[in-house]
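Pasting in a structure now, in structure tokens, and then I'll have a few things to ask.
A single protein chain has been omitted; all remaining protein chains appear in their positions.
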Amino acid sequence: MNQNDAVMWTEKYRPKTLDEIVNLKDVVESLKAFLRKPATMPHLLFAGRPGTGKTTIALCIAKQLLGVSWRSFALELNASDERGIKMVRERVKTFSRYSRGSLASIPYALVILDECDQMTSSAQTALRRIMETSSHTCRFILICNYSSKIIEPIQSRCAIFRFSTLKQEDVVKHLKYVAEMEHINLHSNAAKTIVEFSEGDLRRAINILQTSAVYEDGKMINEQTILRVVGQASPKQIQLMLNKALSGKLIDARNMLYELMTTYGFSGVDIIRQMHRELFRLQHLSQKEKAELIGVFGEYDFRLSEGANEDIQLSALLAQLTRFSESRGNSANG
Amino acid sequence: MRTLKKQGFKLPYLGKEIFIKLTRMGLDYEQGIFLIRDLNNIENIRDFLSEILNEKTVFTQICLICRKDFLCTECKHYSECPTKDLPLPCICEKCSQKNNLYEQYLKLDK
Partner (left out) sequence: MDNLMWVEKYRPKTVAEVIGNEDAKASFTNWLIKKRREKAVLLYGPAGIGKSTLVYAAAHDFKYNVVEMNASDIRTRKAIMKMAAPAVSLSSLDEFSFETKGNLLLLDEVDGIFGQQDRGGVGAIVKIIQNSRIPIILTANNIEIQKLRPLKKICHLIRFRRVRIPLIVAFLRRICQAENIPAEKEALEILAQNSLGDVRSAINDLQTFCESRKILRKDDVQFIPLRNRGFNIYDTLKGMFSANSSVEAMKILNNSLIDYDTLLLSIHDNLPLHYKNPEKLAIAYEALSKADVFRGRIQNEEWRLLKYVFEFLSQSTTIAPGEFQPFNFIFPPTKRYLLMRTSAERTLLKTICTRIGAKCHVSQKTANSEYLPFLKIIFRKKSDQASQLAKWLRLDNSSINYLKKTN
């Protein structure tokens, strides 16, 4: 393992040009067409689940369009980091002023705005106006998980690209590639397990891999390793909370939920993903029960994206789980 | 409808648990009669008694001026009253007609 330049592998192995990207052929082709004639490129909206390549492609575009000093002409923002739309506006304003007409080779500056589906509709309305007023100097690449949460006026001004979840084989392929480059002994069962736990999120898969490599320190990474690493990455409280719910104690489960969200700062999506994973590891549920639960999870995962309050949706999910305690009668829960 | 007098009332035997609950809610018991010790939860007492006696239970009122008993149902403001059927001080229909009601009220020894 390379000790000299330890960096996060998610960055080390991030494709730097569009050509390096293995999947998403149609997205890449359309974007290449725009890049041949930059003036024709509209604002872009990238929608898809986490870890599917949205930011990667946005950065590739930036590099290709803006050349060597692309960092000076691309502004990266996250809706959750910025304190409200006013700050976004300020930063874009300053940025577009500073970068205007600096170099002939630069068609326009880029604003990459991530997590815009987490902006309220009034913030998005303000964003649309910002996009309009700076359109001669900037192009926006908006990134989100759910395009349905983006208001129509913004959608109509963008070319929308959907990033589908990676296929399992592709993830495995990539993991094996990284393992080879890093001289790691990766058992194929381990790769499969990583894929299971990452649910199509390549970034997460690579992080699990890197962490496992450190964990084993030269020894082979097998399925056990992955389970241990993922177990450690997930707070014990998740399992405890799940068990409380499954034994019918909703108030306790809900309090643990709040603690997870405040102390650990997990979002609703994080928690539901982690609960899902924990479900896998629960020994005492039958296949039928697991299947039923997965259905419930799916429903609430969707509602999380639609609903207004994460607390409510997650508590409602926990409440559905308490039903399982009833139907199981008095059998001991973990 | 069961009417309980504000000054004190009797109840059928209800068992130890209910008795304790009633005393906790604000009733005292002396020589066979229940007295109201604490008015803070009187609504709960009324509703509770209605439930366990299985009929609507109301309290009588004592007119501040003439000191006579009367029922809320006799009052013309019954439907609008926010504290109906509760044993709180009030003024009966007859005394309400008096013109110098407030002066009389002031003179009362409360």
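Letters A and B name the chains as they come in the text, with residue numbers starting at 1 for each one.
Definition applied: a residue touches a chain if its C-beta (ideal position, glycine included) is under 8 Å from a C-beta of that chain, and two chains touch if they have at least 3 such contacts.
Everything numeric in this text was worked out from a predicted model, so none of it was measured.
*Asks:* Which of A:156, A:262 or A:287 sits in contact with the chain that's absent?
*Replies:* A:262
*Asks:* Which of A:30, A:69 or A:121 sits in contact with the chain that's absent?
*Replies:* Missing-chain contact among the listed residues: A:121.
*Asks:* Out of A:147, A:207 or A:243, which is the one that touches the chain we can't see?
*Replies:* Touching the chain that is not displayed is residue A:207.
*Asks:* Can you list, in ascending order, the chain B residues touching the missing chain?
*Replies:* 39-40, 44, 64, 75, 77, 80-83, 86, 88-91, 95-96, 99, 101-103, 105-106, 108, 110
*Asks:* Contact with the hidden chain only, please: which chain A residues?
*Replies:* Spelled out for chain A, the touching residues are 3-8, 10-11, 50, 55, 59, 76, 78-81, 114-115, 121, 149, 151-152, 203-204, 207-208, 210-211, 214-215, 217, 229, 232-234, 248, 250-251, 254, 258, 261-267, 270, 300, 303, 306-309, 311-313, 315-316, 319-320, 322-323, 325-326.
Keep this in mind: only the chains that are shown with their structure count from here on.
*Asks:* Taking each chain's centre as the mean of its CA atoms, how far is chain A from chain B in angstrom?
*Replies:* Centres of chain A and chain B (C-alpha means) sit 65 Å apart.
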